[in-house]
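Only one protein chain is missing from this complex, and each of the others stays in its spot.
Every chain is named by a letter (A, B, C and D) in the order it is written, and numbering of its residues begins at 1.
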Amino acid sequence: MNFQLPDLAPMMPELVMTALALVVLLADLLIRKKEVIALISMAGVAFVALTLFYAPGGATFGTMYISDGYSTFFKVIFFINVILSVLISIKYIAVERVNYGEYYSLILFSTIGMMIMASAGDLIVLYLGLELMALSTYVLAGFIRHDIKSNEAALKYFLLGAFSSAFLLYGISLVYGLTGTTDIKAIASFISEKGLADNLSLLLSVAFLVVAFGFKIAAAPFHMWAPDVYEGAPTSITAFMSVGPKAAGFAVLGRVFMVAFASAKVDWAVILIPVAILTMAVGNIVALSQTNIKRMLAYSSIAHAGYALLGIITANNDGLASMMNYLMIYAFMNIGAFAVIIMLRSEGFKGDNISDYEGLAKTHPLAAMLMLIFMFSLTGIPPTAGFIGKLYIFMSAINAGYTWLVVIAVIFSAISAYFYLRIVMYMYMKEPKTDVSLTTSFSNGVALAVTTVAVLVIGVLPASLLELAKAAISGF
Amino acid sequence: MVPLSWYMVLGAVVFAIGVFGFLSRKNIIIVFMSIELMLNAVNINLISMSHYIQDLRGQILAFFVIAVAAAEAAIGLAIVIALFRNKATAHVDEVKEMQG
Amino acid sequence: MEQVIMNQLSYPILSTVIFLPVLGAVLILLSRRSWEPSAKWIALGTSIATFFLSLPLFLNFDKSTHKMQFAERFSWIPEWNINYFLGVDGISVLFILLSTLTAILCVLISWESIKMKVKEFYISILLTTAFMIGVFCSLDFFLFYLFWEAMLIPMFLIIGVWGGPNRIYAAIKFFLYTLVGSVLMLVGIIVLYLYAGRTFDILELMTKNYPYTMQMWLFWAFFAAFAVKVPMWPVHTWLPDAHTEAPTAGSVILAAVLIKMGAYGFLRFSLPLFPEAAKAMTPVMLVLSVIGIIYGAVICLGQTDLKRLIAYSSVSHMGFVTLGIFALNSQGLEGGILQMLNHGIVTGALFLSVGIVYDRTHTRQIADYGGLASVMPVYAAFFMVFTLSAIGLPATNGFVGEFLILLGAFAANKLIGVLACTGIIIGAAYMLWLYQRVFFLEINNKIAGLPDMNVRETITLLPMLILVIWIGVYPNAFLSFMHASVQHLLDRVNSGGMQEASIAKTLMEVVR
Amino acid sequence: MKYYLLIPFLPLAAFMINILLGKEVLRDKAHWPSILAVVGSWLVTITSVLPQVMAGKIINEDLYTWIVSGTFNVSVGFLIDPLTAVMLVVVTTCASLIHIYAVGYMHGDTGYYRFFAYMSLFTFCMLMLVMGNNFLQLYFGWEGVGLCSYFLIGYYFDKKSAADAGKKAFIVNRFGDFGFGIGVFMIFLTFGTLHYTPVFGNVAGIAGQTVNFLGWNVDLPTLIALLLFCGAVGKSAQVPLHVWLPDAMEGPTPVSALIHAATMVTAGVFLVARCSPIFNLSEVAMNTVAIIGAITMFFAATIAITQNDIKRIIAYSTCSHLGYMFLACGVGAYGAGIFHLYTHAFFKALLFLAAGSVIHAVHTNDIREMGGLKKYLPITYAVFVIAGLSAGGFPGLSGFFSKDEIIWSAYASHSSVGKFVWVLAVAGAFFTPLYTFRLIFLTFHGKHRGAHHGEQGGHHGEHHIHESPKVMTIPLMLLAVGAVAAGWVGIPPILGGGAHFTEFLAPSVGHPEFHGTHAEELGVMALSTGIALFGLGLAAFLYLRKTDLPEKIAKTFSAVYNVLYNKYFIDELYNFTIVRPTVWIAKNVLVAVTDAKIIEGIVNGVPGAIGRFSGKLRRVQTGLAQHYGIMMAAGAVFIIALVLLLR
Partner (left out) sequence: MIQQAFFAYFAFVITILSLLIVTRKNPVHSVMWMLLLFFHIAGMYLFLNAEFMAAIQVIVYAGGILVLFLFAVLLVNIREELQIGKYIGAAPTSFTFAVGLFVVIVMSLRSFVAAPPGIYSIELIKQETHTKALGKLLYTEFLYPFEVASLILLVAIIGAIVLAKRRLKS
């Protein structure tokens, strides 16, 4: 009986992050000013980000934990997500009267879950990471306990999340039965050795995994929770989970499908194509008739998942890189948009109706201009980052031979312009009806500044980001 | 010797029943129980497979599933309580403030 | 063989004319809100400076070569082999000058009519100008598309914020129409990029030969973008709305430069990149052009709105442009290019003119006018010159362009040429009828006592008037820019016989 | 020194001066630049250009290259040969006199400077037209004069009828120019150039060639000639594009005299004469020209009999005389056509100016309100009669020689339609004096019927009728000299003359060959003179003696009368077949249906449909968690089913 503790160095970020989450949890008991806790969280995450670059790469715990460029890139997205979300939360949760320290620790726990997912080399770990992320997010969605909408969001998210977990588990159980293992690489080699790629049971499990991951990334027809949850959840959490869990979902989707089911590429691509088309269609079309901006952004988020799916469908490294690149850009522009939405929330004023944006350009020109930039970026109009993201996705998809799919995507992207433009139209082309006063804060301003600069700089000088995405995928 | 496929069909049956319960019942408690049914179906699958392919991984996963199920139950019930405080109902179909 | 002549001037002229307006926009953004005229003055100063800095393009242009001149090239996004690559040839150089001139006029004409969100307005104008210039001198597809799309944003705002009563509908329609076209072009661009071995370099792409089927697909993908912009029949209906609702400066930019980009796209991309497809599709394009000419002209007879009428006349005039381009001979092409310039000048001037009276009367209904020639004689004289140019009277620029186009079209296809000529008849009818209803007859009470043009307005229209006559009397000053480039283009289109390939193979190449 | 350049550019300079300074600086002295310029042009013509040409020198020089594109290359250049010289003389002479006349006629008008600016511009364009050495410059002048015509017809632009008339003139001309333009394209395609010299030099090469034009195989010279002739038909107001000319009388009378009688409308004839090498190649084209000319001549003359507007009558007369000119060209007698153009310029300008003098005096155009003006306007009456006699072909006067030459050419030509057009020409010779003298008798003889003298106004009105000032009457008298004597340069040999005029023109338009004896020529001359005298006599009988008879005739033949009175209903025909349907289609089909319903229907309909679909689709989102679950389960089932099916 000889047991050696595995090398913990590669998983330094997760360990430090866990420590940070626990510290934050404890600090909540000692520190009254919750802003300090937020600051600790952000500083901690920044530190974790540092360890990310100093921690050696490689696998540990057998191959249950894999630290490679792919996971690192996603973790960077998670860190950006968590820092920006915290920045926009500070004032917001005070306005919502839920200024508790647990909020931050739950966000951190959720992020740990995402990191575990991104680094998962084993389906068991993947499942547990997913549950860690999901459970924290369920709680965060229902964090405004006194708000029925928040409760409802949490309930729906929870019910459907558990439902999708069951599918995931069923799928994992089938894979396990077929291959006798849950290790992703081992599964891959087993499948290719035994020629199981055509096995119907394997495809059944692939289908079930598509259901589960499709739920996380909000792909149609597994997207239906998203609008309700996005609308009901606290806005900062909406921002958080429109980026984090989605990115984590894509991370595992990419790794599981590209590695474990590599030899069944043809089949899962066939499954994902209709899903992607349906996702783009539903997201973009239903968004047209929304009156609540959070709901609208929920549908927009669904639509963006559809575009990002194109990167997976290409089933090559270039496609994966484009998907990662897209998610990174999406993180900036989407959180930026939510940061503006949050500014409108003030005591006694919800500010999440699209009509609340009427005449914003007149009353608050700067906020309107930032929103305009984010909206055009979400539409994918150059010179914003959104364009670079879409362009990369389309390039890799066309390179993989899916020109027709890209044509569909660009048509939907043109349709999407309508509802994004509607916001701009309300802000710039209508007269203000009600006097909207903005809740500004330094932290929110920082978040806005960061996202705006990122959106514009990536839009004009995307070279380094592209390099990063390519480097991240090189050893995959 | 009972073939593995029997167990798997049993798992599928229980899973399908769980799905049906989840999709059709109004009462949140029963919806929760349906989820547990689905998880148990998975566990039946896992443990029977584990037995037949003589590998313990499946049981370990089943172990984690049970653990997570417990955690899920805790969170789920907490959510129901929070909801119940605002709106005294245990019926899913009355919780549809948001739609469209 | 190197296809470019690097910039020989002491300063990077193309970058300067692109980014000087951007700089101006930033200055306005930073200027104090409390003193609003600062925006105007900065905008005016910037646009005048830009114009003067762009003049060396006209003076130092080497007319003897088709090569790209004043070129600048830097690596931009090495991952995708994208360069910041600018340059102009005889096809594009004049449009840059037109853009810089238009910018000044737009600032001037808006001097008093824009009263709200002044800063934003001038920022939009300057940004639009910058992006438009960028479109005309980009030699990298990525850069081109960047400018092409980016321009939509300020233009959308100009129409939607400072426009007429129905401005929102018009702005959104404008945006969506053009966007749908552009995104299809984007797909085409990517296909080209990948086929050609990952390069966005337009000049390099032009040296390659593409399979026939692929050319066809790409031709239509690009067509979607350009035809909407031109606008060709039947995708023209955004134009009347946009023109009508836009503020004067917006209409002027739209008419003078923006819709030229479609035709420019055909010239710069569709013809040299897909010569065989272009040749094969010539009949379709000619027919669409002629339909546009006649349809646009006839529909003008039924208009009651001043700006709407001029907008529809644009449809007709731009029909001439595409007609000339797809005549695929040097008269047609040069006529087409010149007519683009002419249309920019004349329709721009007409919109400026309409703006001048609109500022006074706030009505665009033709029925509200009448007898204006007695009230505003100088204005009437200016308007008359532009009207004459619009109907292609000799000694005005309109004649030279239309004549060359019709000559080219007639040489290409007699029936098409003859049908297009009917557009000239109807053109005279609607323009003169318009002129009569607005300027002649009894003085309408609604316009009695209006002051004639002031100095600022006269200065705004004067350059256009001079250009109208200049090009009309001595068009060689402008045509001479085009000869080498147009000849080169024609050589490109006519070189390389049809490459036969099996459908299946080419289809594969299309999707690859 | 290229003194000839002064001829067109002096008026241009005058135009520039007037348009820039006329309103503010020159005001009622605005006529000075224009008159000085046009007289200067006349002087240059007479003293420099004409002698050179008479000495046999032909000037053909390019000023600068106008348009270059590929193989297309055209210059601004000048060709002065006998034909041009004749036109220069006609234009500058008439223009000088009419400019002077206008000083009196337009005196005190608010747009005084504008009038002279346009007149100068017109002179410039007309001179460019006749002096150009290529088709494009011809086209330039062609459109330019049309434009000035438009301006001047619509000079009283606050009057709807005037504005309409100007527009109508321009647009109807555009119909002609449509053909003309295509003709120019065909010339370029055929010859590769638009300059006269190479075109006419190579013209023999295209004889008998055919070309596919819109699906038909057509004889190339015929095609080009007919297309060019389209332009001439429009500009010279020939059937069926004659409708604009009578309406053009809305313009000030000097304009009618200069543009719509002496110069611009004759540009069509000039064009045909200029292009005679091409026309000569095609019998079909020649016959068409002759027949169109003959029909117009007869047709306009018949209308003229019934009209009551003094200027319209003269306008129809102009149409008719232009018909004569075309008739002459059509039978190959270009010289005769140009000769008539030349004499016609004098007597028709005189007629108009005299009519202007009348209008100036009585302030009405309606001859039913005139009568008995002889005593008030003696000079006007005298020149009117001279002009009428000249127009009617009274022996010895200008009109007689030119008209007679045409009739004889028609009779004697080899043209296959010669005899037919000759019959019409002779018939025309009957009508011309009839309507001219109807006009004279109704205007100057009998009793005054105007509203001016009567119960209310008392003698006030009649007292007001007085002869025009000297600045008007002197040009009238000078023109009268021309109307009498201008034709003497072309007296046919049979009457002892030398036919100098046609000889002079021969280098430009060739010399027709006739067959016919001197006896025949005399007989034809006698016949037409007799018929003209009969027409004059009939006019005298009807309008001096039996003044109630015309009314009775009109009543008896009311159908015919109405057709004539209403100008064969051509205007109405065009209105109902072209103008109204086009506008109707524009408003009710294109605006209301195609654009608004079909294209916009699709444009707005597709987004609308997507929007409605969106509204429907969002209802799927019921808010009930289990419905979402059902969707997920359904998705799973469908995905697996898809996999199963694809296997």
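Keep this in mind: a residue touches a chain if its C-beta (ideal position, glycine included) is under 8 Å from a C-beta of that chain, and two chains touch if they have at least 3 such contacts.
On a predicted model such as this, the values are computed, not experimentally measured, just so you know.
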| item | value |
| --- | --- |
| Chain not shown, its touching partners among those shown | A, B, D |
| Where the unshown chain meets chain D, residue by residue | 624, 626-627, 629-630, 633-634, 636-637, 640-641, 643-644 |
| Those residues of chain A which, in the complete complex, touch the missing chain | 1, 3, 6, 18, 25, 61-62, 64-65, 97, 100, 102, 105-106, 109, 112, 116, 122, 124-125, 128-129, 131-132, 135-136, 138-139, 142-143, 145-146, 154, 174, 176-181, 190, 196, 199-201, 203-204 |
| Residues of chain B in contact with the chain not shown | 1-2, 4-10, 12-21, 23-30, 32-34, 36-37, 40, 43-44, 47-56, 59-60, 62-64, 66-75, 77-82, 84, 90-93 |
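Assume only the chains that are shown with their structure count from here on.
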| item | value |
| --- | --- |
| Approximate Å spacing (C-alpha centroids) for the pair chain A, chain B | 26 |
| Chain C-chain D separation of Cα centroids, rounded to whole Å | 38 |
| Chain A-chain D separation of Cα centroids, rounded to whole Å | 78 |
| Junction residues of chain C - those touching two or more other chains | 176 |
| Junction residues of chain A - those touching two or more other chains | 155-156, 159, 163, 227-228, 289-290, 418 |
| Footprint of chain B on chain A - complex, ascending | 123-124, 127-128, 131, 135, 138-139, 142, 145-149, 151-156, 158-159, 162-163, 165-166, 169-170, 172-174, 176-177, 180-182, 227-228, 231-232, 289-290, 295 |
| Residues of chain B defined as touching chain D within the complex | 19, 22-25, 31, 92-93, 95-100 |
| Residue ranges of chain A touching chain C (in the complex, touch as defined) | 361-362, 365, 372, 376, 381-383, 387, 391, 394-395, 398-399, 401-404, 406-407, 410-411, 413-414, 417-418, 421, 424-425, 428-429, 461-463, 466-467, 470 |
